[in-house]
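Note that this complex is displayed minus one protein chain, with the remaining chains in position.
Letters A and B name the chains as they come in the text, with residue numbers starting at 1 for each one.
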Amino acid sequence: MRDRNRDELISVGIDIGTTTTQVIISKLTLENLAGRFSVPRVQITQKEILYRSAIHFTPLIEHHLIDAPAVAALLSAEYSKAGFTTGEIDTGAVIITGETAKKENAKAVISQLAGFAGDFVVATAGPKLEAIMAGKGSGAQAYSVKHKKTVINIDVGGGTSNYVVFNNGKVVDTACINVGGHLVELEPLGSRVAYVAPAARKVMRECGLTIEPGQTAAYADLKKITDKMAEAVVAVFAGTPGQGMAGELMMTEDLRRDYILDTVMVSGGVADFVYDQEARALSMEEVSRYGDIGPLLGVSLHKAVLESGLFVARPEETIRATVIGAGSQSLEVSGSTISVVEDLLPLTNIPVVKPFAGLAPADPAKVKTLVERSLEISGFEDTSVALAIAGPADMSFNSLQSLARGLTAGLTREIERGRLIIIVLEQDCAKALGQSIKHLIPGNRSIVCVDQVLVEDGDYIDIGKPIIGGRVVPIIVKTLVFNRPDND
Amino acid sequence: MILKGKVYGTAYTFNSVRDVLAKASEDKSGDRLAGISAVTAAERVAAKLVLSELTLEDIYNNPVIPYEKDEVTRVIYDGINTTVYRKYKNMTVGALRETILDHETTGNDLANISRGLTSEIIAAVTKLMSTLDLIVAAQKMRYQAHCNTTIGLPGTLAFRCQPNHPTDNPQGILASIKEGLSYGSGDAVIGVNPVEDNIESYTRVIEVVSEFIDRWQIPTQNCVLAHVTTQIAALEKGAPVHLVFQSLAGTQKANEAFGFTVKTLDDAYELALRQGAASGPNVMYFETGQGSEVSLECHEGVDQQTLESRCYGLARRYKPFMINNVSGFIGPETLYTGKELTRATMEDLVMAKLHALPMGVAQCYTNHMKADQNDQEVANTLSALAGANFFMGIPGGDDVMLSYQDTSFHDNATLREILNLRPCPEFESWLEKMGIMENGRLTKRAGDLSIFND
Partner (left out) sequence: MATEENLESMIVQNVLKELAKNGFLQNVKTASVPQVSETPTHRSIVNDADEYIELPPISEILIHEPIHKETVAALKAMTPARIGVGRAGPRYRTTTLLHYLADHSQAQDAVFLDVSDEFLQRMGIFEVQTQVSDREEHLTRPDLGCRLSREAREKISVNCKKNVQVQVFVADGLSSKAIESNVAELLPALIQGLQGEGITDIGTPFFVKYGRVRVEDEIGILLNAEVVVELVGERPGLGTANSLSAYIIYKPTEKTVEADRTVVSNIHMGGTPPVEAGAFLAGLIKDILKAKTSGIKLTTG
């Protein structure tokens, strides 16, 4: 039997970005902190990175397809270098980021990879999630807790820059702009332009420049372009929202800006050029050494963020921020008194539907109506869904019974069709609610009821097999958005 | 040796020295629970009367638990200076009381006498003392000790900052440390009671405290009050430990119920000296408390005050840096009212000092006792007046982990002010550097924990 009070999970993070692909393997320690005389309370107490891969160029076929066999081979080589086999990986996340997420075969590749990477490794994408993972991996979240500040982390990648705002550890806002170091590709150590992404064309147009692939570019012209890009990146949080270049390149809603920022942190591949004065890009050779304008964008950003007026903090991780976020920050644990049937787990990619705005109504009839309506609106016909519920009207036995009655009535059709009953609660009452539902539909073995997890309508959730003596389940909450509109 | 006494015509017979000691004790619920206390007020006085005429030798020859049977008795007897003992053995307990109180008798004299006294003799003489007697005696005796800093200097009053947290959350512990320091509390030790008693928890907490002390360069000691065996194991793994802690009881049986023997303490002491992170030479910290033996049903028919004194006899072997009672922590079955609590506290303070120990007091009470804040403050003021080396310091007096009340950071600051006492000198300089204290007074800034903004 595994230790009932302590468990270790090996977690992988795989980031397939516009320019680079990376792998990290970390060890998560989970402990029951509640002591012998209390109801258990399991938390992740330690995260240790065991292995960091080299930084590889993302294998692409032409510019529009991910070279799946090459990515798989890369992953396989990294696993053996790290000394792990797929079977030894307990959990983790593959995240496909930036421009790569727009590739035609992105969804297929990432799902395959997740399976290949390990049993409970999830596939994720989407600018929101990418931003959050980068901000966790860069140390911005921890910084905001430690210094009690509102911190914006900008992860500047090859194709996009992702913003996340943390207030005292909590995510309060995210956004994404189509600016990155790989939007203009250059012949390494030369000055010939190899590729110009659509977003870069817009910037060029704004600068009154036209540079086509095959032409040579002047340092001064490229600097003009990166200065404009940097200006747009900073304008998103320090300028007038929706205006100018920034407005044109936004890939998401603007930041809400209903908070006061104290600190800015930049992560991602170009961040080294933002912070490290040694890593200057003063000549064309220095600029094009990685085959793109990334170094120069870093230089431009250095000046732009300093001029933003915010305190500029140094990240703990730069180019590896997202992969570390994915590998060691994506997993959370459920509350420690839950109601699950082990054989049903793991469950992956379960869409979340939130039937009530606040706590559940006290009236079972109302619960039934709202559940039915929300299921109808969400339109998930061919899959089980997870109902996200803050809690019963109050924490009394009677309210729980009412909620259980309303839920079973509202889920009648789902139950008849053999779907699972998956309930994700915020408040600590999953065991009691699970039992109450079971009491109403005796013999039903398809109930998964977990608590102390925050999810929103439109999220997807993965629920792993129980750990630590069956007390808790690992949970990954994600937002899967693949088909986002191209900004061209 | 006469064990019979008469008070206003009524005769009382006692069957042993142990019986006399028990019945001569002030009324406390623990002795009633054990069924060994005097039944009437007159019987109590009769016992005191008989006790006053016993010689020190009578008590020496009749240890409350036999030497062969109990290792605490052995530690006490083996530690006695026989020359000093022989000098005083024919004195009666009543005469010893007067010697202690005599204007001619100084603290140095008492330090010398104490080397010849068994713990039972010390308990006996304090049973003949009223509260003011106890204060007069206590004021004469002041014992210093040195770990990283010096505790017990004349004119000083130190505090243990006790930043307990219900889940050992490091940030939560640090928050309370910051609050305590901002009131000048924490010169005795920053001492955390961990929730979980295992090496991982212990190490995690001691590292948090130790790092904080290093970062802010605080002249003090660290301690995490886990079981002594946990601390030994952590020390062996290289944890940065200043003080090694253990709760003591007055019988071998009760200590075994606590999970240790004299050998365990010997090992811990040796290891702390050899591998601890402190300068020393005093590296041990003990807590005791009247009634723990009754609670554990290991009292062997001995009253709780005498057993408490035996704890000090055991502690003396390890030259501790600090020791304090937590008599109010055990519960109403041992001390029921505020009055019982006050009395026990004053006895404990004097008994420890008569063992030449650097004694402090945890003036505490639980919510199921018939006691309140006012009782606590009165007793606390008295023990400060009597010259305790230190008290506890707890945010708002409310220990949110152990669920009892003890003296607060505010009480700490108040006692220093009203009695004109200062922190340990190194610590006071640090407080001045931090802008918390000026000329022995709290500054305007004091009490603002956000000065530790890291």
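Here, a residue touches a chain if its C-beta (ideal position, glycine included) is under 8 Å from a C-beta of that chain, and two chains touch if they have at least 3 such contacts.
The structure displayed is predicted, hence computed values, not measured ones.
> Of B:Y60, B:Y285, B:Y336 or B:W430, which sits in contact with the chain we cannot see?
Spelled out, the listed residue whose C-beta touches the missing chain is B:Y336.
> Which listed residue (B:R74, B:K89 or B:H410) would be found touching the missing chain in the intact complex?
Result: among the candidates, B:H410 touches the missing chain.
> Touch as defined at the start, partner being the missing chain; which of A:V151, A:L400 or A:V473 qualifies?
A:L400
> Identify the residue among A:K102, A:R405 or A:K438 that touches the chain left out of the display.
A:K438
> On chain A, where is the contact patch with the chain that was removed from view?
4, 36-39, 148, 168, 337, 339, 395-397, 400, 427-432, 434-436, 438-439
> Given the full complex, what residues of chain B touch the hidden partner chain?
Contact residues on chain B toward the absent chain are 29, 32-33, 163-166, 169, 171-176, 178-179, 183, 331-333, 336, 366-370, 372-373, 394-398, 400, 403-405, 408, 410, 413-414, 417, 442, 444-451, 453.
As a working rule, only the chains that are shown with their structure count from here on.
> How far is the middle of chain A from the middle of chain B, if each middle is the mean of its Cα atoms, in Å?
The mean C-alpha positions of chain A and chain B differ by 55 Å.
> Tell me, which parts of chain A touch chain B in their complex?
For this pair, the touching residues of chain A are 31, 33, 35, 41, 146.
> Going by the contact rule set out above, which residues of chain B touch chain A in the complex?
167-168, 195-196, 200, 454
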